[in-house]
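Sharing a structure, written as structure tokens. Questions coming.
Every protein chain of the complex appears in place save one, which is left out.
Each chain gets a letter, A and B, in the order it is written, and its residues are counted from 1.
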Amino acid sequence: MIPAPFSYVAPTSVDEALAALAEHGDDAKILAGGQSLLPVLRMRLNAPEWVIDLGRIDSLRGVRDAGDHLVIGAMTTHHDVLHDPLVAEHAALITAAATDLADAQVRHRGTFGGSLAHADPAGDLGAPVLALGASFVIAGPSGTRTVPGTEFFVDLFETAIGDDEILTEVHVPKHTGWGAHYEKFVRVAHQWPIVAVAAAVRVEGGTIEHARIGLTNMGSTPLRATAVEEALTGQPLTADAVRAAAQHAADGANPPSDLNGDASYRSHLACVLTARAVLAAGGADG
Amino acid sequence: MTTTATEIGRDRRRKEDQRLITGRTRWTDNMTLPGMLHLAMVRSPFAHARITSIDTSAAAAAPNVVSVVTGAELGEEMGVLINAWPITPDQVAPVHTPMAVDRATFAGEIVAVVVARSAAAARDAAELVDVEYDELPAALDLKEAAADTVLAHPDLGTNKSAYWVFDSAAAGTGGDVEEAIGTARADGIVIEREYRQQRLIPAFMEPRSVVVDPTGEQLTVWSATQIPHILRFAMAATLGIPESKLRVIAPDVGGGFGGKLQTTPEEWLAVVLARRLGKPVKFTETRSESLISGHHGRDQWQKLTLAATKDGTVTGLKVELLADLGSHVSLVGGGVPVLGAFMFNAIYKFPAYHFACQTVLTNKTWTDAYRGAGRPEATFAIERLMDELAAELGVDPLVVREQNWIKHEEFPFTTVAGLEYDSGNYEAATARAKELFGYDELRAEQQRRRDADDPVQLGIGISTFTEMCGLAPSRVLGQLDYGAGGWEHASVRMLATGKVEVITGASAHGQGHETAFSQIVADRLGVAFEDVEVLHGDTQIAAKGLDTYGSRSLVVGGEALVRAADKVIEKARPIAAHLLEASVEDLEFSGGTFSVRGTDAGMAIGEIATAVFAAHNLPDGVEPSLDSDATYDPVNFSFPHGTHLCAVEVDTETGRVRMRSYVCVDDVGNIINPLIVAGQVHGGLVQGIAQALWEEAVYDDSGTLVSGSFVDYLLPTAADTISFEIDHTTTPSTTNTLGTKGVGEAGTIASTPAVVNAVVDAVRHLGVHDIAMPCTPERVWRAIHMSSSAEGADQ
Partner (left out) sequence: MTRISLTVDGQQVVDDVEPRMLLVQYLRERLGKTGTVIGCDTSNCGACTVHLDGRSVKSCNVLAVQADGSEVTTIEGLASNGQLHPVQEAFRECHGLQCGFCTPGMIMQSVDLLEENPDPTEQEIRLGLEGNLCRCTGYHNIVRSVQAAAKGATS
């Protein structure tokens, strides 16, 4: 089915894009990779008057090393993130999540920033990015501002990005040498995760020194399982210890109920999957 | 040069594939005609609502809109959709108009149609049609609807459509089931279960599409349908168009699985509007439209009582069904459970059987045939029950099956449902399947995992199934009040150049008829495979036919083809004798050549065709044509069978089921093309497995289809399935020349119970004896969890 009619502009710089946003504001939708937006437009669940396509802004693409963190351009495709050696080395948790994200065709078009800005709580990138303590660079009419992950995700499909702003970069602190695993639970492969857990751990001599855990689809935003992180710190990387700590995984979460499982089942899954993710991240056999 | 006597049984690569792999296809939606207009449907968002007003003015004024029509406006002009199988004389059925007039009866029913110069303009304008509804209480839940608490059609006064009964005592095919149950209650085993056959969606990959061209003397309809001939008949019967003025073409059709065995509102409206406007029109549905308004399948509650002796000999089965028709009684929807009625006894020879089915109207999308149509439901029930009986007895489920099945020396065997099974060998198929599967090793591993309390448990599922294929002997259909016969037609035309055109009334949509039928004719006539062209799916070319469903094309259509080819040979024989200056008695036909016994003289059938074309030297009184027709009405059904064994791993911590291995040994009789047969089995298996594990059409409390897109209606992908190990035993059918039995539905029928039996088997030791389909992780986990907490409560 064809979307409702709209006008289209494809700026070639962030400034041009911001100018277009300033002009069309409320009536505009930003098109990044389009892998979530276009189905919505085709089903006519949304009918913006303007579509502002960021696809011609080359400066928003790519991954670079910025010392203690990586800078991932908002328009970098999932495929490029997945195959980026810097990401693999310093933010393996993102590589792990990108591996499982949607399918090959979607990864070729979909973008890192687009997915995060879309803020679907079932999206695969929110949890790992949140877990790694990433911050978000947002450009607006009065310059750029940087927002921590804890403030970026506001609610279902809602972020800190204002109507006149654009997400340009995500800064991901390096977690070099950390073990990482993304444990995704689906019924069929092309499904959004029912629950997923992103875990990065730093293990020294069999002991978990640090753990960072993010949860996908356990509430209206991606969540950080801080209680589990704390409970894991200093624990041996053993199945018993990790499972005990993971019992807190769903604390404070407010998961949805749908055809794939009700909230209590999702909470149960979160605990099981957290233990598996941590053990896999640490290199232990589940 | 191809050798001609060995086509049957050969792995021929398909003739169809060249166009399909290069994109040179003729899907209906590819059609464009000059001045063609496009339709967009406005559909009710409510399951049940009175239409109080429809304002079409804004839509009519939108750019490039040609017309906007409502049901009230079209009135009788739009005709009605037919129910070809009223299963009882007093069946209650609402009039089925293609578009709602004053009341919408399911969410998705058409309430207005926009006609515009482009599909985009039609869709844009459809958004502008302003319909006001008064929402009415909707009959949604099948059991509640059966109690008439809320009426789907208040004017009918009841939701109960038809009550159909088969009783072996009454029919004289067996004993009294109540007596058997009474005896078993006193001194035997009674297993009582209730199973849900969830609602499924056929989900063929090509969305339905229809193009109608009214220009000229004839109305031409292209449709993505399985049934061009039935469609033509139904349109002629209800739209007042002489059948002779109606040409229906099913071009390349992208799958059906029963889902395109339908006469649809969209086809009717396209014809009506094309005639009205005098221009070609096209309608192609979106996937969402397809899922909400194309017919669904299954949707039954099955209440089952199985009686057995203490040693495990089954003595009777009582089946009480509720079947959800949806909002209307569609083409053959009411008859689907009746097709199942003859299959609950399956391969077993118990002596008493009672089947009763209540069909029920609800405010949901109508149901009709979906791959297997009635037979998967029946097979599921009996194969689950046999596992339950085995569990009750504490014996291997294969043992209890063997104890009860028809032994191979007992064929032909008349069943308690009154069918005559001509052939079968369940022992051979089972022995081969066990061997391929490594049955004993897997049982040992299962025990080890149980003993170790492994979080991942292994389950083994069995399904020893049979089905009735080759629909159908017309006389039987008549006895069942079906509105048509079950014959099939074929023509063989010998062209002047020696090439052969074969015309079949079967209408393929992925089955590979062009290839398999070429093989049959090539063998029969002794011509090259490449020299045979199979034509189908156009009522002007294949004037007679009853189309493709019910695993009938090869068994019935193939037999018609054999008979037509044999007639060609017989027509050629006197001509050959004349040309060879020999007597007919001295001729023999072999490898495509008539030869004179005891001499080197001979003539190929192609040469005779050339001579007939010239017609210079034919015997007196012989017509210059070898072309022949045959219409074949089967004398019996065919009964493929097989043993399917499935191993699954169940993650008891999450409830997730993983397929580990699947072995099936099917007996489909003689095989024309093993490659095609294997493909049919693979695809059938996955559809059946999908019912067991993934798919369900779910409505919410307001009657909205929640699983109304591929985001929520979960078709499996390659990543969710496994490779299968398949093999065959061959017990030729005795009822057709080729000895074939049909294979289109076998995999789907057999695999669902095999998988659910495996899932239950994996966790039976944890106190679980049933899990509703689809066996979602949550359901599996809850089944384990609830039974273990129940055990806790007992302590």
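Note that contacts are C-beta pairs under 8 Å (C-beta built on N, C-alpha and C of every residue); 3 or more make two chains touch, one makes a residue touch a chain.
Everything quoted here is computed from the prediction, not taken from an experiment.
Undergrad: Check the whole complex and report which displayed chains the hidden chain contacts.
TA: Every shown chain touched by the left-out chain: A, B.
Undergrad: Which of these, B:Ala169, B:Ala356 or B:Leu675, touches the one chain of the complex that we don't see?
TA: Within the whole complex, the residue contacting the unshown chain is B:Leu675.
Undergrad: Among B:Tyr133, B:Phe166, B:Trp222 or B:Phe257, which residue is in contact with the omitted chain in the full complex?
TA: That would be B:Phe257, which touches the missing chain.
Undergrad: Out of B:Ser709, B:Thr734 or B:Ser787, which touches the unshown chain?
TA: Looking across B:Ser709, B:Thr734 or B:Ser787, the contact with the absent chain belongs to B:Ser709.
Undergrad: In the complete complex, the non-displayed chain touches which residues of chain A?
TA: 1-8, 10, 31, 34-35, 38-39, 41-43, 51, 53, 55, 79, 102-106, 108-109, 189-190
Undergrad: On chain B, what residues meet the omitted chain?
TA: That gives, for chain B, the contact residues 13-14, 16-25, 27, 29-30, 120, 203-207, 252-255, 257, 286-288, 509-512, 675-676, 678-680, 682-687, 709-711, 715, 717-719, 721, 723-724, 747.
Everything that follows uses one rule, which is that only the chains that are shown with their structure count from here on.
Undergrad: Taking each chain's centre as its mean C-alpha position, how far apart are chain A and chain B in Å?
TA: That pair's centroid distance is 43 Å.
Undergrad: What does chain B use to touch chain A in their complex?
TA: For chain B paired with chain A, touching residues are 119-120, 123-124, 127, 286, 288, 653-654, 656, 693-694, 696, 698, 706-707, 709-712, 714-720, 776-778, 781-782.
Undergrad: Under the definition above, what is the set of chain A residues touching chain B in their complex?
TA: Contact set of chain A toward chain B: 1-2, 4-5, 43-44, 185, 187-192, 194, 259-262, 265, 268-269, 272-273.
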